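If you scroll down you'll find the structure; I have some questions about it.
Complex shown without one protein chain; remaining protein chains in place.
First chain written, first letter: the chains are A and B, and each begins at residue 1.
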Amino acid sequence: MFTELTGYLFPNDVHISWSLMIVMYPYITGLVAGAFIVSSLYHVFNRDELKPVGRLALATSLCFLPAAMLPLLNHLGHPENALNIIVTPNFTSAMAGFGFLFSAYFILVVLEVWFVFRADIVRLATESRGLKQRFYSLLALGVYDVSEAALAIDRRFIRVLAALGIPMACLLHGYVGFLFGALKANPWWSTPLMPVIFLFSAVVSGIAMLIVLYQIGCRFKGIEVDREAISSMARWLWLFMIMSLTLEILEIMTLSYERAEEWEVIGHLLTHQLSISFISVQMVIGGLIPFILLMLVVTMGGVMHDKIRNTLTLSASLLLLLQVLSMRWNVVIGGQMFSKSMRGFRETYVPGLYEKEGVLAAVAIFVFPFLLLTFFEKVLPTLKKSDR
Amino acid sequence: MQDKKNGCDGCGDGLGLTRRTFLKHLTTVSAVVASGAVIGLILPEGAAGAVDSTYDWTRHRWVYLIDTRACIGCGSCARACRAENDVPEGNYRTWIERYRMNAEGEAHVDSPQGGEFGFERIKAGGDVRKAFFVPKLCNHCAATPCTQVCPVGASYTTRDGVVLVDKEHCIGCGYCVQACPYGSRFINEETHTADKCTWCYHRLTNGRKTACVDICPVGARIIGDRENPDDPINEIIATQRIHVLQPELLTKPQCYYSGLDMEVR
Partner (left out) sequence: MRQDSPLWHAKHVVRAFLLLIIAVIALVLLRSLLVPDSWGQFGWYRGDNIAEQRAKEQRHGGNISCLECHDQEYETIAGAGHANVKCEGCHAPVALHAVDGEWVKEMPVRREAELCLNCHQWLDARPRAFPQVRPREHVEEQGGEFGPAVCFDCHDPHAPL
C-alpha cells in the first residue's frame, strides 16, 4: 500500500497497527452501553413514556453485544489464543479487564432480557406445538409460572439488574475509553477525559440507534410511532449530545490553550490529516446540524406535525450515528497518523475494501447484529401495538 | 563458552582514564578476554552456541550504553540485528537516526531504511551546523509501559532486566506497540505477534554480547552488567554525564546515552 509520509517517523511507526476494526469495536460497544441505558431509564427511573422502546432497547443491547467481540477477534494476530485473556489475564493491563467485564455484562443483559421476556416466553410455550414448543419451553427453563407472585419477583429482579447494569454499562464503555486515555505514549489519547468522552458518545449513539430502529421497526410492523416515546428520546439525545460535544470540544480547547508540546502535533493533525473527519464530520455535519435539528424538536415539538418530528429526529439520529463513528475513527486512526517521534505524519489512511481488516469486513461485522435483532424479533417480538 | 565468569577481570584499572582512552582500553581488554575464552576449545565456539547451564539470572542486571559521539552511522548494527534475529524487512529492532541542525537549531531528521544500509550525503536542511547519528533500540525500561499493558502476560521483564515477548502466548493485539513511546515494538508480519529487541537474550545469557554491540566498529554501543562491580559500564554511568530518552515519561529506560542532544526523543 502506498503511503505518503512527511517529516521523520520512527521506522516502526509507518504501520497502522490498530486498523478499522479497532474503530468498530468501541463503536459497537458504545451502542450496547447506550441502548442499555435507555432501557434502564424506563426500568429504574420510571420514565414510563419510554415503555414502547424499553424491550427493544434491551434486545438491541443483547444483539450488539456478541458483535462487539468480532472486530477484536478479526484484528488479533492470533485469534486462536484469544482465550488467554481470561486464562492468564495480566491485571496490570487495562485490556485484561475485557474478558471479565464483557462476560459479567453479558450475563447481566441475558438475565435481564430473560426476566423481561419471561411472560412472553411462557405464553409462546403454551401456545405453540412441536419443536417450537420445545424451544420456548427450554427458554422458559421448564417453569411456566406466570402468577402475579412470580411476575412480582421478576419485576424486582429486573429493577435490580437494570440498576446494576447502569454502572456496568458505564464501566464497560468507560473502560474502552480508558484503554486509550491511559496510554502516556500517545498525546492524542492520553487524557483522563477520554473515558468520559467515550461514555457520553456511547449514550448518544445508543439513543440514536434506538430511534432509528424504533422508527424502522414500527414501519415494518405497521405500528404507529409513539409520540411521547420519540419526544422523550429526542430530549435525552439532545442532552447527551450536548454533553458529549462539549467534552470533545473542551479537550481540544484545553490542549490548544495550554500550548503544550503535543499541540504542535495535534494542531497539525486536526487541521490537516483529520480536517474532514474531525472538523467537517465530527463537529459540523455530525455535531452542529443534529444539534439544531434536535433543538427544533425539543423546543417546538408540541406544535409539530408527527411526521415532521419523526423525520427530524430520525435525520438527527442518523447524523449522530455518523458523528460517533467519526469520533471513534478520529481517536483510533488519528492517534496513529503521527509518529511518536513527534516529527512525522502519514498523510492518509484508507482501509482497503477487501483486506482482512478492511471495509467489507467492517460492514459484515456491522450487519451481523441487525440480523441477530431480526431473528430476536421473530422469536420474541419487542414492539407491540398494546404498549400504549 | 566455558569461561563466562571472567566478564571483565582486570578492567578495574581503566577507572580514572578519560572516556575515549577508557573505551579504547575496554575494547582491547574485551578482545583479550574473548580470545582467552577460546583457549582450550577444539573448535572455536560455533554459531549455535550451547546453552550455558551455569548462568544465574539473579546475579546479573543488564544495561546498555550508547555513545552518540562515536557513532559513524554505518548501519552494521542494524544489519547484524536483522541477520541474528530474523527481523522481517520493514520492521526494526534497532535503527539509526541522523540529526542535522542549522544555525537556527531547526532539526532535519532522517533514517532511510532504518539506516540499515548506511547514509548518503544529502543537501536538505540548509546550512548544517551540528549533526550526529543516534542509534535506537528498545530501552528495556525498568518501569516499562509495554509489559504493563499486555493483557495476557505474554510480555515480561526477566530477572536480569530484559524485556521479552513470548510469541507462543502473544495474541497479537498490538496494545504494547501503542504503549511504547519509543517506537521500539512492532507486529511481526510473519509471526503476527509483537516483536522487539531482546538484547540478544540467547547471546547475552550464554556468555556473548548482543550482535549489535559485537559488530559495532567504533564501540558506540556497549552492554554491561550492573551487578558486576568490575564491569566498566558502571564506572561510566557513575561518573559520566548520561541521559535517557524521554525521561519525562518516567519509564526508567535502561539504555543510557552519552552526548545526547535535546532534539532527540
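In the analysis below, contacts are C-beta pairs under 8 Å (C-beta built on N, C-alpha and C of every residue); 3 or more make two chains touch, one makes a residue touch a chain.
For clarity, every value in this text was computed on a predicted model and none was experimentally measured.
Colleague: One chain is left out of this view; which of B:Y64, B:Y92 or B:F132 touches it in the full complex?
Modeller: B:F132
Colleague: Among A:H15, A:R118 or A:R346, which one is in touch with the chain left out?
Modeller: Residue touching the absent chain, from the options given: A:R118.
Colleague: Can you say which of B:H169, B:R185 or B:R221 touches the chain missing from this structure?
Modeller: With B:H169, B:R185 or B:R221 as choices, the missing chain is touched by B:H169.
Colleague: At which residues does chain B meet the chain that is not included here?
Modeller: Its contact residues with the unshown chain are 27, 31, 34-35, 37-38, 43-49, 51, 55, 57, 69-76, 80, 83-84, 98-100, 117-121, 128, 131-133, 153-156, 158-159, 164, 166, 168-169, 198, 201-203, 205-206, 208, 211, 214-215, 217-219.
Colleague: Could you pull out which residues of chain A are in touch with the chain that's been left out?
Modeller: Considering the whole complex, chain A reaches the absent chain at 83-84, 86-88, 90, 107, 111, 114, 118, 140-143, 145, 147, 149-150, 152-153, 157.
As a convention for this text, only the chains that are shown with their structure count from here on.
Colleague: Report the inter-chain centroid distance for chain A and chain B in whole angstrom, where each centroid is the mean of the CA atoms.
Modeller: Chain centres of chain A and chain B, defined by C-alpha means, are spaced 44 Å apart.
Colleague: What residues of chain B sit close enough to touch chain A in their complex?
Modeller: Going through chain B, the ones touching chain A are 90-92, 95, 97, 107, 109-111, 113-114, 136, 145, 147-154, 169-175, 177-187, 191-193, 249, 265.
Colleague: With touch defined as at the start, can you tell me which chain A residues reach chain B in the complex?
Modeller: Within the complex, chain A contacts chain B at residues 7-8, 10-15, 17-18, 72, 75-79, 81-82, 84-85, 87-90, 92-96, 98, 179, 183-186, 335-336, 339-343.
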